[in-house]
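Before we start, here is the structure in question, set down as structure tokens.
The complex appears here minus one protein chain, its other protein chains still in place.
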Amino acid sequence: MNAMDIAVGIFLALGCFFALTGAVGIVRMPDFFSRLHPAGKNDTLAVTSIMIALLIRTVEYDYHWTVATKLLLIVGIIFVTAPAASHAISKAAFLDGLKPWTKPGDTEASNE
Amino acid sequence: MARRVSLLIALFAFWAMLSGQLDITVFGQAFLTVCGVISCLFVVWIASRMGIIDMEGHPVHLALRAIAYVPWLFWQIVLSNFDVAMRVWHPSRPIAPRIIRVPNTTRSDLATVIYANSITLTPGTVTIGVDSATNELIVHALTKETADAVLTGDMERRVKRLEGVA
Partner (left out) sequence: MQFDWAAVAAGAVILLGVCLVLIRAYRGPTSYDRILSANAIGTKTVIFIALLGFMTRRPEFLDIALLYGLLNFITTIAILKFIEYKRLG
């Protein structure tokens, strides 16, 4: 047990927490549009934080340097594609006429 | 032409990151490196035939200013994640979703895309679409506070600084 192991543990735990938060959010949120928020955002940070943990492991196990660059590329790809995918899904749903859920009694929100 | 050379360099850097076979004193690796260079040249040739090496296809002119923008965006993403995580786990689920229209004054399509994607990644807001008739972004906000935060236009100023307008 050294400092690197502890850092790996912290980042892995953080990543798992956010991945689980995204999953719970998709189950718990009341309508499609509010489900986009946990799905699109928490997964991004979950990937980032788990890849940081694996980056530390790469240094610890002395892997080839392409392992580190591939981890960074995975983060880059998720950062570009996650918002684009959630935008594409939400746009299709919006054009299909799906009405967003508003809080009961929230008159300002339902004006739109 | 300069843009083509920079695309070639970017493609070769991408190839090198994936393969790592750069030790040209070994015959096998030297052969692979030459193959990589030929592939990159081929891709640049195809892309220039298709006419997609322009401000949008290869926005290298934004690279320097992006160094200032990306860390700020990343910090916003971290903040937004904690905010959304709190709202997901909170027993009473404190959300009040609404759809708002955000005026968009960025000049190029590329800047609009960057602005829309940044809104999606930051606290409690997801961009649904662009209304090109009125030049507005249609944004779904999770709470009133996050909706107001987008409407202040702080992020739009930063995207325009990235674009080089303001």
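Lettered A and B in written order, each chain numbered from 1.
Here is the rule we go by: contacts are C-beta pairs under 8 Å (C-beta built on N, C-alpha and C of every residue); 3 or more make two chains touch, one makes a residue touch a chain.
Predicted model only: the values in this text are computed from it and were never measured.
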Which of the chains on display does the removed chain touch in the whole complex? A
Can you list, in ascending order, the chain A residues touching the missing chain? 5, 8-9, 12-13, 15-16, 19-20, 22-24, 26-27, 32, 35-36, 39, 43, 46-47, 50-51, 53-54, 57-58, 61, 63-64, 67, 70-71, 73-74, 77-78, 81-82, 84-86, 88-89, 92-93, 95-96, 98
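The working rule: only the chains that are shown with their structure count from here on.
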CA centroid of chain A to CA centroid of chain B, Å: 16
Footprint of chain A on chain B - complex, ascending: 17-20, 77-78, 80-81, 84-85, 88-89, 93, 95-101, 116-117, 120-121, 124, 126-129, 138, 140, 142, 144
Chain B partner, complex, touching residues on chain A are 17-18, 21, 24-25, 28-31, 33-34, 36-38, 40-42, 44-45, 64-66, 69-70, 72-73, 79-80, 82-84, 86-87, 90-91, 94-95, 100-103, 106, 108-109, 112
